[in-house]
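See below for the structure under consideration.
Complex shown without one protein chain; remaining protein chains in place.
After this line comes chain A, so read on.
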Amino acid sequence: MVGRPGSGGIAFTLAQAGTDPAATALFAALGLPFLAALLVPLVHRALGERTAWFAALVALVSFGLVASQYGAQGAVTLPWIPTLGISLTLYLDGLSLLISLLASGVGVLIFTYSAGYMHDEPGKARYYATLLAFMGSMLGVALASDLIALFVFWELTSITSFGLVGHYRDSESAQSAARQALIVTVSGGLFMLVGFILLAYASEVAFGTPTFTLIGGPDSMIANADAMRTALRETGLFLPVLGLVALGAAAKSAQVPLHFWLPSAMEAPTPVSAFLHSATMVKAGVFLVGRTRPLLTGEEWMVLFASLGLLTMTVTAIRALGATDIKELLAYSTASHLGLITAGFGFTNQLGAETGAFHILNHALFKATLFLVAGIIAHEAGTRALDELGGLRHDLPLVGVITAIAALGMAGVPPFNGFYSKELLFEAAYETAHELGGLAWTFPVVAVVGSVFTFLYSIRFLWLFMGAKPDSLGEVHSPSYALVAPPAVLAGLAMVVGIDPQLAVDAIVQSAFASTVAGEAHSMSVYLPTYLSPAVAMSAVTIAAGIALSPFYDRLHDGVRWLSRGPATATWWYDGAVVGLEHASAVSLPRLQTGRFRTAAVWLLGSTVVLVLTGYAAAGVSLPAFTGLSITAPVVVILAVAVLAAAAIGIAPSHVAGVLTLSILGFMVALFFVLASAPDLALTQLVVETLVLVIFLLVLDKLPAFYGEASRSNVVRDAVLAAGVGLTVCLTVLVATAPSPDTIAGFFVETAPLPEGGGGGNIVNVILVDFRAFDTLGEISVVAMAAVSVITLIAMRGRGESS
């Protein structure tokens, strides 16, 4: 099932050896968290504090269900929107297995930890429900093979995380952080959606029928990656699709310059940060990069993702040096490591894919641990400020050991887990540079520079437990078991990976790596280096430079803080954009909405006219030819009167005269209907016209009787607008009523005596109540709704204010 090391050149992968996964297990694993989220309010009422254990149990069951499919590979499908070729297809392979095991497995630990951490926090029912729904969404992202389903789950993670980041409702900064995260990740997701739709379009070019299935099955995009790439290039869509997908992934995975939301999102409760910002949500972005890698890989791919990843890795590692809060440090570090994963997937050689797949696992293990440790420190020491903390090993010895394992892994020190994947990155960067030469040598250099900073801040975090305890730091309590056990488990796993990396590779990383490679994946082997290779030399340089620079940490910290001000930070641009938009809308709104009906009508009608006419122009609509046109004398007379009436409205001296003249127009139209053999329509028109007249008179009773003097410019503006609206309506009627060859009228006339057996002599009515009764039902619902709105808007207007 999994390639063994040294099994001789080409390994066999899951794709060949796997069996189909059980549909029930996958759908149950996906649906269970959502179902449980719905039940949380009831459970919380019954269990109170122990809701955490319920949620942990749900996560454990999901974990078990996914784990039971270990070794299986394939797609299971549930029809969703068959007419559009959209289905809820779940696809299990190494990569989705890795991500979904991380989401549910770390989920179990996070819920356990929450039992200890969220003791005195507000809104626990909301917290657990949202976190469960979030976990379900994340499983959906990992498992979805249909692009639309993937998008839906993707945005669901954004929405649920919005609730989680903004958990503290009273905190202004938490609310703004939640908004920021939502705006960045959701808008990134929308760009991604456009990319997906373009992909579906390209699939139509490639296969003849459009598909949204990304992977799984012989008709999927990845199974036909070459044809898809050719189609994308032929239609000139390759770069747009690559850019749009990258934008979605970069926004979600906090890549530069969209990284700023991640440190802000640290306003969330610490378990949320540990879950969302280390193991799950931000992993969605790099998961997407890995998932689309076999489809879009190529030269542009390498330039884009390797540069983006390495840049993010270095910039955010430097920013981490400027952090004053332990969670802020971890947040920047998370963005940095996501950069590492992105860069890994970016390199088109197989070493790059190895880096990405392995570091997803390693990063989740050490970063979730460190976040949980940060939570323990904040909980027990009462502060998260780096300056105020130190010497914690005296009070928290076990936590110190846990931290050492995780922080050294993060620093990339052998033999801890992060070392191996970073080593793979160095190899991948070196190989690429060696192959391409020239500018490509920047890649290994930047990778080393970024890693030096990574080493520095990792050691700084570990230093919280070393040195002397500051006097200002009060008593540090011992944490409860629920708080210590989860990070201990994670650190234990990280330790196992560190001691025997090949075990983790064989268990899961190999198959995850194979999923991100186009074509055959070689067998992956990871071990402690015993001879000097370029990558080992790079690691040695990194560690040596890190140790040499560490005495100057405080100066570097001050320098970074001094540099990261104003326009040098992405936050500054974000705030500027938000403030600018608010200002622009505050300035423009009084012009658009003066509170006068006249202004509103001008903008509404004007924009409608422009949009409709532009739409016609863009769609290349041509006017239908006039056929069967016969004009009789009565029609001419009636229409002439109507035109006269229309002209007279413009010069009517009072409201009442205007309304009456308008009615003349209406009644002429009714008469025209009579002549055009549409008695039903004529009758309706007559009655409605009467009613409109009545309503007008009711309202006019309260208005001043005469118009004011209109300025010449206003008259011209109104005339132009009126002409525009008239033209648009006229065009629309002509286009919409163009006789089509197979007119539907014949069908109605033939089938008209409906219900069968006779009756129903009035076709209009038969259409309304028989053929299209559902439409009519919809229409009367709209009428009823309009009446309800009138009641709420006008009749109830006074009540809210007076009471």
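Criterion: a contact is a pair of C-beta atoms (placed from the backbone, for glycine too) under 8 Å apart; a residue touches a chain by one contact, two chains touch by 3 or more; residues count from 1.
Operating definition for what follows: contacts and distances are computed from a predicted model.
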Between "4Fe-4S dicluster domain-containing protein", "glycine dehydrogenase (aminomethyl-transferring)", "Carbohydrate ABC transporter membrane protein 1 (CUT1 family)" or "Na+/H+ antiporter MnhB subunit-related protein", which matches the UniProt record of the unshown chain? "Na+/H+ antiporter MnhB subunit-related protein"
Of A:Leu563, A:Ala601 or A:Ala786, which sits in contact with the chain we cannot see? A:Ala786
Taking the entire complex into account, which one of A:Val61, A:Val303 or A:Leu683 touches the absent chain? A:Leu683
Would you write out the residues of chain A that touch the absent chain, in ascending order? 679-680, 683-684, 687-688, 690-691, 694-695, 697-699, 701-702, 754-755, 757-762, 764-766, 768-770, 773-774, 776-777, 780-781, 783-784, 786-788, 790-791, 794-795
